[in-house]
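With one protein chain held back, the other chains of the complex are shown just where they sit.
When the chains are written out, they are named A, B and C in that same order, and each has its own residue count from 1.
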Amino acid sequence: MPDNRPLAISAPAPRTLDLIFTPETLKDLHRRYRIVEADPEDIAGLGDDVLGNAHYIIGQPPLDHATLRRMSQLKAILNVESNLINNMPYEVLFERGIHVVTTGQVFAEPVAELGLAMALNIARGVVDADLSFREGRELWGGDGNRSARLLSGSEIGIIGFGDLGKALNRVLSGFRAKIRVFDPWMPASILRDNGVEPASLETVLGESDFVFVVASVTSENEGFLGEKAFARMRPGAAFILLSRAGVVDFEALMAAVASGHIVAASDVFPEEPLPLDHPVRRLPGFLRSAHRAGALDSAFKKMGDMVLEDMDLMDRGLPPMRCKRAERETVARMRSKPVTMN
Amino acid sequence: MPDNRPLAISAPAPRTLDLIFTPETLKDLHRRYRIVEADPEDIAGLGDDVLGNAHYIIGQPPLDHATLRRMSQLKAILNVESNLINNMPYEVLFERGIHVVTTGQVFAEPVAELGLAMALNIARGVVDADLSFREGRELWGGDGNRSARLLSGSEIGIIGFGDLGKALNRVLSGFRAKIRVFDPWMPASILRDNGVEPASLETVLGESDFVFVVASVTSENEGFLGEKAFARMRPGAAFILLSRAGVVDFEALMAAVASGHIVAASDVFPEEPLPLDHPVRRLPGFLRSAHRAGALDSAFKKMGDMVLEDMDLMDRGLPPMRCKRAERETVARMRSKPVTMN
Amino acid sequence: MPDNRPLAISAPAPRTLDLIFTPETLKDLHRRYRIVEADPEDIAGLGDDVLGNAHYIIGQPPLDHATLRRMSQLKAILNVESNLINNMPYEVLFERGIHVVTTGQVFAEPVAELGLAMALNIARGVVDADLSFREGRELWGGDGNRSARLLSGSEIGIIGFGDLGKALNRVLSGFRAKIRVFDPWMPASILRDNGVEPASLETVLGESDFVFVVASVTSENEGFLGEKAFARMRPGAAFILLSRAGVVDFEALMAAVASGHIVAASDVFPEEPLPLDHPVRRLPGFLRSAHRAGALDSAFKKMGDMVLEDMDLMDRGLPPMRCKRAERETVARMRSKPVTMN
Partner (left out) sequence: MPDNRPLAISAPAPRTLDLIFTPETLKDLHRRYRIVEADPEDIAGLGDDVLGNAHYIIGQPPLDHATLRRMSQLKAILNVESNLINNMPYEVLFERGIHVVTTGQVFAEPVAELGLAMALNIARGVVDADLSFREGRELWGGDGNRSARLLSGSEIGIIGFGDLGKALNRVLSGFRAKIRVFDPWMPASILRDNGVEPASLETVLGESDFVFVVASVTSENEGFLGEKAFARMRPGAAFILLSRAGVVDFEALMAAVASGHIVAASDVFPEEPLPLDHPVRRLPGFLRSAHRAGALDSAFKKMGDMVLEDMDLMDRGLPPMRCKRAERETVARMRSKPVTMN
């Protein structure tokens, strides 16, 4: 009896199938697809019976022109690393209509929740309150609230309105805050449809009590948030960095916090891991998290769900809808540093 | 020219007019009312020209039958302490239709925000992550997320659905969580109208990932959350105490946390301030806040707004709507310990 | 064996128990209460064993001082007509702490839905489009849309923000409209908490595309919407009357519609039923409904639910929360014409 299951090449490193699928969905994957596990560094070494029949690649292994030519049935590359790496001829893929999709959306919700946690922590001094309590020097009631403030009714700025920005907007929905967004890649009307106000970078920086940065690094915006940007912020305002350290001038950020002008929180750092003697480790007014915002097990498991949903659509001759598609125009610009760990 | 402004006796201790009014609203108060500042311990000592003309008392000073009889124009006592104290003949006030109103609602939003901050902190280990980062022993990425989890999509229980519960429900609205509420004083249909599911105490304890306690202490529910209640909770679930320590058996709560069965956060403690050697100070899995949830300056200032709005209604022959009215049925039961500080 | 069920006198005319209870909830009522059905015109004729033991009256029968004195256990009068009638000594009831509650809230949702139906009908000409289609003179596509417009993104005014106004605000929540409210009985901050903008009557009339009137008639606002009010409205704006005809000068309303200045819809009329030759019957630009907005069977059945929920609270020594309480200050002003039919 012939095996009619569509063939999928599995090369998800640095992820593993066990990381991105639950035992149940992994069973489902195997039931519906013929899975060929491959060494990502040697896709070309697979036989033509595999390459010529493969509908999908789960992963983002290096691919050259010759190998791609042998893959006549290929419908999609499902990149589960979530960054687009410069290791395959994207132009050929676009021409042939082979979808390249990424699953980074799974991180939006966890990152948004940590971002909100950071904002509330800063607003209420939760970390220091707990520490001082441990040490018996806590201040009670109003005495402990000298710099406390509310998110409710505040003015909030979001820089970048991709999946992360949208998720952040959603977890902020119960706070009756005025939310302004700077995103030069996003038409104003889409921002308005999402209930936020399109604004310039200057306005977002200058008229917010809390500024969240969720913009990706592109070849164009590296370090675009520097000394001037921080100077423009309201005294005492909070700067919360959730996307990539590359978009800020980190030295300038630390200086703005050290001077007392603003307070800050960050999940990302110029080097990861960070040297033990890095001054941000002891900087008062700075809340630190070691690139933990997105990497929840539940987020990784959602990757598998997304892959299955989109392969199901493509099996039926439909385009993928769940994952995010690489775009011809931006694929070259969207390249962040690949992750090496989960 | 006669002074037609309604007369209000000011005796807001432990608050002060400067605490509960902004400079602007205080000016407004004086413009619209003849304010007689009085010693709360000697309202009886005021002359009949004051007592006989007073429409309002701002504060909750002790009042006896004789004094009340002299106050023939009294419309309302605007209690800005927010607890009802056993220092006036409430039955007489109810009979005569003199409103007794409290302004505790101002604390709902700040408490709800701190409650959410605590839940997110527990879910993501924010305090310990920052501490370990300071000390150079942070874990990066997924390694630091072993016990991390999301509020989004979780099951949440709320015990008590007064102003606090409603505010909490509102700040949780962006999380797509299933929210169950136990409140024996609240008709089920009102809970449903608020988009939450009415549930028994057992269900709320046993089927939640996060349990928020925002119930007031009454003469009937003292210590109703004890060993059995904590045992019923899901392993690893979070217990977040925001109202009064009196509703829990604090020893049992600490034991449940110490055993690793649950994690907890609390803004209130059996004694405040707490002895320096109290074991909760060092209890891992417990996040502490020194009764700081509500006492924000912005909350106190809202009291003044509420007082002004309700006096305006009563000036026009309408009942107060902004503050919360004491109820004949529950006034005796609702007596918490008065606060002595702001 | 003694019957420990609390006693309730049933005198719900013009309603009936069968109208306001489902078979199931009626069974529940009888299971939990000893129900004595009484002639509303002769409550005084009941024996002292009934009067002296009655905890509740379901209905709003005439009551005099002497009868009330015989009812020493009375906790509440549950008025299911929903208007407060001048047939009992309310002052005595307030003094004794006997609650007088009404169930009119059940009509809020049906009235709001009909109000929205009317607004959408006017905006899109639904009635005339169907009529012209029946008669073969319909206009297709854009040709039939010369005066069509959207609610989405429009400016909406609501006059009155009681249960009806709140329900209307809720069904309008998906339309991204700017909603302004005029309600002189309601503090501005409560309106803001509901997400609407407090505004003067002039602003609501002059800056709305749709004006909804859901204000009750009081002794003070009879006919307050007259010629000047309609003149102030935007040309082509819609006036939708949902509460009582008494709040408008109906002749002036018809004139404003006849002149083409505004369009209108109404569920209520100066006389009900209306004479066959009344000119509003044939007035173009006017959408008519024969006082049908609230009187849905499902609404009446909800009355029974509310009565049961509040009696349950009072059985347990708590104040009623589900029904609306009459207020000492406003009981005299809130008297609309009683209904004589359901």
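Methods note: a contact is a pair of C-beta atoms (placed from the backbone, for glycine too) under 8 Å apart; a residue touches a chain by one contact, two chains touch by 3 or more.
Keep in mind the model is a prediction, meaning the values are calculated, not measured.
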Displayed chains in contact with the omitted chain are A, C
Which of C:Thr22, C:Ser189 or C:Ser289 touches the missing chain? It is C:Ser289
In the full complex, which residues of chain A touch the absent chain? 94-95, 97, 185-190, 305-306, 309-310, 312-313, 317-319, 321-322, 327-330
Suppose we count only contacts with the excluded chain; which residues of chain C make the list? 109-110, 113-114, 116-118, 120-121, 123-124, 126-127, 129-131, 133-134, 136, 138-145, 148-152, 170-175, 272-273, 276, 281-282, 287-292, 295-298, 300, 339, 341-342
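Note that in this section only the chains that are shown with their structure count from here on.
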Arrangement of touching chains [line / ring / star / complete / other]: line
Centre to centre, by mean C-alpha position, how many angstrom separate chain A and chain C? 51
Taking each chain's centre as the mean of its CA atoms, how far is chain B from chain C in angstrom? 34
Do you know which chain C residues sit against two or more other chains? none
